[in-house]
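The structure under discussion appears below in the form of structure tokens.
Only one protein chain is missing; all other protein chains are in place.
Up next, chain A:
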Amino acid sequence: MTLMLRALREHAPSILVAALSSAFGVSLISITGVLTEVIADADLNSETLTFILSFIAVVFIVIALYVGALVTANTFATIIAGRVRTIALLRLIGSSAAMQRRAVAREGLTVGVIGALLGGIVGVLFPVVVVGVGVAVGMIPDGSYTYATATMLLPVAAVALTTTAASWVGSRRVLSVSPMDALGAAGEQSIGEQTARRTRNRVALLLFLGGNVILGVAVAIGQTSPLAVLIGLAGGILSFSGVVMAASVVMPRALRGIGRVFGSSPTARLARENAVRYPERSARTTIGLVIGVTLITTFAVTAASYQSIIETAQKEMPGVYEGVGPVLTVTVAVFSVLMGFSALIAAVGMVNNLSLNVLQRTRELGLLRALGFTARQIRRMILIESAQLSGAAVAVGLVLGTFYGWVGAQSLIGGIPGSPGIVLPTMPLALIGVIVVAAATLTVVASIAPSRRATRITPVAALARA
């Protein structure tokens, strides 16, 4: 019973992530369908518009799936890290690593199926409500729309699959748990893993540099052709994949920088050490948020730079750009909402990883309390740690996003008639403010509850935890 509860607590956030992705996919398809019907009825150039709408829907669903899978893989890695001792004990008494990993993958499958189905149901119902409201206020013409189609099974199946795959990837660490980990201090990596990491880091660096070169090429070509944005997209994916792969090298650097802000009290010093000490753990915790912030920033900076280039061009050659303003605003608004959804998924992952980290360290926190850390100091330490983690994630995301976003705008419309050529990126300050505030809120939410739980029990009980 307690085992079931514990499993549920561990997996609830992954179920939520799967449900969110699936609900997003299903409702996007449904709403696209309704819009298509509306357009077809109005008979506006329907073929092209339908195609564009479907294309956009697919892109955003894929982004949500990607973010969801990444978050889930990280969550599973965190859960496995917390189970090392148990796994090692099972290995000690004769269970094979492959058996253990298959068991984790089965959990992943269950999580994926439950989440995808729940999300599917919500995803079917949500558009019904939205369209109902739309009709009531007169934005959408009254009519009988189809809300459920076979296509909707695609995102549901895709979520179940990606979640299972993510749990498989995230459970890689199971293979490296040795029965010895049951005896000694677990959590340190072996030499073999370190070597594998070095190769991985080299590949990551190559991807990052290669990607950036391609991005540069895209900017140059963008001076003459808008198709350069496709080259830019490829470059961006390569470059960002490099960052994600090398997260356990990149994030600790950023963490060290951010950590200085919090001063040198024992609480802050320990928090800084903790955040930097386990690079894998810090990378796992932050990468979801890095992705979320990078996505939003990329998009926002592209939109803002795009707008400013067009405004300049408009001044140069009025007439060419008549009526472009409102369309731009609506497009930006719709895309923001769609992007925001992926960011939400990333946020769920971040909160969950932070909380799991604290829960898994109950014993260490018990020792600190025995030695004289007050419960309040412990809570402050955890808060600072979380603040460092989210601060570093936001900083890295903002830098990357600004760069990618600038490349996006330059390569797309750097060469339009009247364009000022190469310009500095335009930073949407309000949005950056929102991101920082949202990240700060996340930090507090993610650290308060688990640190309270960790300090409510007596130090002895905490020390006795496995």
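Heads up, the rule we're going with is that contacts are C-beta pairs under 8 Å (C-beta built on N, C-alpha and C of every residue); 3 or more make two chains touch, one makes a residue touch a chain; residues count from 1.
Operating definition for what follows: contacts and distances are computed from a predicted model.
Its record in UniProt calls the unshown chain "ABC transporter ATP-binding protein", which is the match among "ABC transporter ATP-binding protein", "Transport permease protein", "Protein FixC" or "RNA polymerase sigma-70 factor, ECF subfamily".
Of the listed positions A:277, A:315 or A:453, the one in contact with the omitted chain in the full complex is A:277. Checked against the hidden chain, the listed residues A:244, A:431 or A:463 yield one contact partner: A:463. Of the listed residues A:80, A:215, A:368 or A:413, the one in contact with the hidden chain in the full complex is A:368. Against the chain not displayed here, chain A makes contact via residues 184-185, 187-188, 265-266, 269-270, 273-274, 277, 363-364, 367-376, 455, 458-461, 463.
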